[in-house]
Structure formats: structure tokens, C-alpha cells
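This structure is in C-alpha cells; I'll ask about it shortly.
A single protein chain has been omitted from the complex, and every remaining protein chain is retained in its original position.
Presenting chain A:
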Amino acid sequence: MEHIRLPKVESVRLLDRVSPRRSRVGTLYLTATHTIFVENEAGVRNETWVLHSLVCSVEKQGASASGCPLVIHCKNFQVLHFVLPRERECHDVQLSLQRLSQPESYEELYCFSYKPNVDEEERRQEWDFLGLKADYSRMGLPNSLWKLSPVNRHYKVSDTYPADLFVPESATPPVIVGSSKFRSRGRFPTLSYYSKENHAAICRSSQPLSGFSARCLEDEQMLEAILRSNPRSDFMYVVDTRPKLNAIANRAAGKGYENEDNYSNIKFQFLGIENIHVMRNSQQKMLEVCELRSPSMSDFLEGLESSGWLKHIKAVLDAGIFIAKAVAEEGVSVLVHCSDGWDRTAQVCSVACVLLDPYYRTLRGLMVLIEKDWISFGHKFSHRCNHLVGDPKEVSPIIDQFLECVWQLMEQFPCAFEFNERFLITIHSHIYSCQYGNFIGNNQRERIELRERTHSLWSYLWTNQADYINPLYRPDHSQTQGLLRPSTAPYCFKFWRGLYNRFDRGMHPRQSVEDYLSAIQEETQQLEEQLASHKQKIAQLEQEQGWRSVTQKAVGFDKSPTAWARGNDLSLANTPQDYTGGFLTSSPCQPKTPDSSLILFDQESGIADLSCRSPLSEDSTRDADSDEAAYSAA
């Protein structure tokens, strides 16, 4: 509370980026957890809620006669242009928000004040929902080739690794410890994925401390052990996901990459994925393009190209494909590393898993995969996502790139994934929101105590899974099976409008095929039930010759689900964009139709409107209980 210099500002304008004339006037509130803009217009309860933890930057622009502009950029790519009446207020709001959005300690994070209406027992169960042991046993582990090693139980060997690790049966503790001393941050080679069918495995580590000539017997033995754990193969790949130049540069600092002469039967390969700084700048450039006001086609395409973003996505996917093919088609094990083994390595291992194993293309599977390759293996979420005030050079959209790779694959294989785009976007949003404990901290060791005091995103997603199901998915569909072989021609990589322009609602298709199909499927399910009950009743009636009277009348389906689809955001469709560049001055484009996100709920057909689930309203409607508490407390 002490950081809020000004809890309320009146007569604030919220500008619409696409059509500036559609600005709204209202009151701005600052609470302990949210910035809230409440529109003044009578009869419309239109509110915009923004979590402080999602705020990325707060920029005050030069004041003019119309007021003092304040631009808020969010980590979920929402951009809010406010105009405050007085510079003084603008200044106070800016300072307050800057402080509120950059907590100095974990204690200030939203996950500790987020209290949904569940009791302690339920909260505890949330955390038991996903366990990695179950995933390893799904892979068939432990077995005669791979064993669970207790060596890192107390995070003594590597403090950024998880406690439970699988290593080759023949890897003894001295070998593991010896190897770990030869690897950055002690991150020795350990198992990430094991293929039951052909015993090929994906292992991961950090770079070896090889410098120009150093070698380590235990590390060589470790790789030998991994190779031997795949009895049918006489060699293994060692993949350095960095560009060769970067790896060579690391040698000067006593790090580097494996020398093929020192390790028996390895094939060494660079995969050329750029580092976190390149990725951060690339995304920044892309976002600048996304934010351009009425850009021309050339501005957009040129800008997108020169950001290099899609090229980087292609590099990550290409690397994943290389590994997936090595495992599935050649039956060869792969050791993957980059520098520390928690960024590019996490991306590439998890992309390979999605390509390889249909399980990771299910709702639960993707959660398990993120839990395994990202959370447990120490992707530094707090640093990369800037959860606390810290070094801006540590921030990088590495996990965004993984989610985007999955999305690109979904575009190519529309029936292969159990979940939909909304699932990815929701995960993305909560990685940054700090609402759940899952992504707080930088590694498992830092996270141990969090479980006692926070909630888990996974059980929330699972409870609401109806929102995240891809209607085209069928477990028995041919696309669902086996290895995915995506095309990687440059034109296959598309701009992910759904994420990066998520809040520019006017840019998205006005009718969603997916939601339409989901509604149909829901109705189909009810029809199936009716069919069964009708059959039963007819049989009864015929048998008992009317002994029992039929009380329950059939519920008619006169209202087709398409009636819902028609309501689907057409209020928006019925409002033209600014096609004139301000030519038509008397345009009646003022939003007579209120923001449809809150009002379209077709109670009769019982199907929630798409826009109710739309990302825009997600934060404001979902957590209404807790949010409102915070709001009134202010």
C-alpha cells in the first residue's frame, strides 16, 4: 500500500490504438495488485483490469493540451494508452506503477496474495496433481538401463538441477560427481526423455569446461555410459545448440564444447540457435512492428523480417526436428547442451518431445513437459520473465519461443493436438502473471517452500479444460500418432497474431471455427444422452404397455448452437474500422455497442459466448472474487 501515491484519478481517457476516436473516459484506480480502469458511461459496467505483475514498462510521454499520456506495456503484450488530465497525477501514477510492477522480494508477488475460494486441503491437492515420477514411469523408467540417482537429493551436486535425476545404470556416483565438476554449474549429462520402443534417449547438460584442451575422464565415462544405455546403437550425437562461433568464444573462458577425439563414438554437431540477448532484441523489434499504428503492408512485412523472429523460431524447430529424427528414425541417443543448459537446451529438448511423443501433445502432456524440461530442470523463470526487479540483461522470451513452436506445429497439424491456442496463451499469460506458484523462482531448490503457500496453475487449467480442448483432436486420428514431420520451408512460419496482437480484438477473425465446433460437440454430447434416454423410454413403454407414466418430457433442441455462433462477436463485426485515415469526420464509429466481452452470454442455449472466454476478459472475470476483494480494500 505504501507504494500507491495516488489511489484514484478521474477523467482519464483510455485510447483505442486502432481507431483513436474510439477512446473511452473513466476513472483509474490503483490497488495493491491491479490497475483498474472503470468506464464512466452510464449503464455500462466496463472495466479493464491489469495485474501489476504483468506490467512491463510505464512510460510518461510529453504533456499536451489534452492531457498527459501514460503508456503501459504488459508482458502479455497488452498496451494501454491512458491520457491523464494533469501531469502531476501522471507522474504519481507512473512512479507508483513502476514500484508496484517491480517487486523487490518474492514476498511481494501476487501468488502470495492470490486467495481463490479453496480450502487448505484442496490447495495441497492442487500440487499433487502433476508428478514427474509418473511421467518417467510412463516412459518405462527406471529399468535395467536407466536408474533414479539420489546423488542430487540435497542439491549438492548441482543446485540448479532437480533432486530426482535419471542416469545410466552404469554411472556410479564418482563418475557423476566427476562429470559435474567438468560442466558449467555442475549440470552433468542426465536423462530428459527415453523412448521405450528403441531405447534411444535425449540427455541434457551444460557445456563442458574444456577450454582449449582440458578433458575429464569421468565426463568421458559418463557419455560412454549414456551410449551403452542404448544397446542397439554404436554411436551417439552430441548436439551443441549454439552457433559455432559462440561456442568457440566460450573456450577462451575455459568452457566450450566436446572434442570428438576425446569421446568415443560421438558425432558432434552445432545447431546455431542464438543467445538470450539476440532473442530479447528480436522480440522487442517484432513487438514494435505489432504496435505500429496503421502500418502499411510493407512496414509490417519488412519489420517482421528484420526482427528475425521467425528465423529464430525456425532455428529452434529445426533443432528439435534434428533430435526427434535421430531418436525416432535412427534410434540414436542425443546429448543436448548450450551454455548453461537451461535456455536453448530446454527449448530444443521440449520441442523434440512434442514431435516425438503424442502424449506431450495432450493437455496433461504439455503441462508435464513444461514441468519437466522447464521448471524442474531450472529454466530461470524469475530472471527471464523479470518477476522481480533485476538485471534487464537476464530477461529473455525463451519460453515464448517454445510455446510458439508448439503453435506453429498446431497450424501444420490441426488434428494432432488435444489443446487449442487458448491453452498456450493462458499458460503464457500465467508464466508472467505470478498468480500461481509454478513459475516463481529460478530452480527447484528455490521453489520448495512455495508449494506451501501458493496455488498451482496446472490444476486450475485441468479444472477448466473444457475451454482448452481442440475440437478437431481425436486420440485415434492418424495425425495424432507417432513422430510429427513438419515442413520447415520459410513460408510455413507464420506470425502469431493470437499472442502478439492478442488485445487488438479488431484484428482477429470475427467468427471462430473452433468455438463453433466446440459448441456443436457439446450439443452432440447432449443429443447422445437424449438418444439413449429416449431409446430406453420407448423400450419401457413398449414393454410395460404404459404401466408407468412418462413424466419427463424431452427437451427440444430447437435452438441450434449456431444461434450462439451468430451472436459471436458480431457486434464488433458490425463496427467498421478506420478505413479512411480520418477522412470521414462525421463517422458514427463511436462504440454505441458496448464492449461485448461482458454482455454476450446466451443463457438460453447455455453456451458461454466465446468472448466471455476471450483473453481480454480472462483476467477480469475469472478471478472476480479475489480481485473484487482487492478492489474494495483499496
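In this section, a residue touches a chain if its C-beta (ideal position, glycine included) is under 8 Å from a C-beta of that chain, and two chains touch if they have at least 3 such contacts; residues count from 1.
Assume contacts and distances are computed from a predicted model.
Chemist: Would you kindly match the missing chain to its UniProt protein name, picking from "Transcription initiation factor TFIID subunit 5", "Myotubularin-related protein 9", "Pyruvate dehydrogenase E1 component subunit beta" or "Hydroxyphenylpyruvate reductase"?
Modeler: Going by UniProt, the chain not displayed is called "Myotubularin-related protein 9".
Chemist: Of A:93, A:236 or A:310, which one is in contact with the hidden chain?
Modeler: Of these options, the touching residue for the absent chain is A:310.
Chemist: Can you tell me which of A:243, A:272 or A:471 touches the chain that was removed from the display?
Modeler: Residue touching the absent chain, from the options given: A:471.
Chemist: In the complete complex, which positions of chain A touch the hidden chain?
Modeler: 18, 290, 294-302, 304-305, 310, 412-416, 471-472, 474, 477-479, 487, 489-492, 494-495, 497, 501, 504, 506-513, 516-517, 520-521, 523-524, 527-528, 530-531, 534-535, 537-538, 541-542, 545-547, 549-550, 554, 557, 562, 565-566, 568, 570, 573-577, 579-580, 583-584, 586-589
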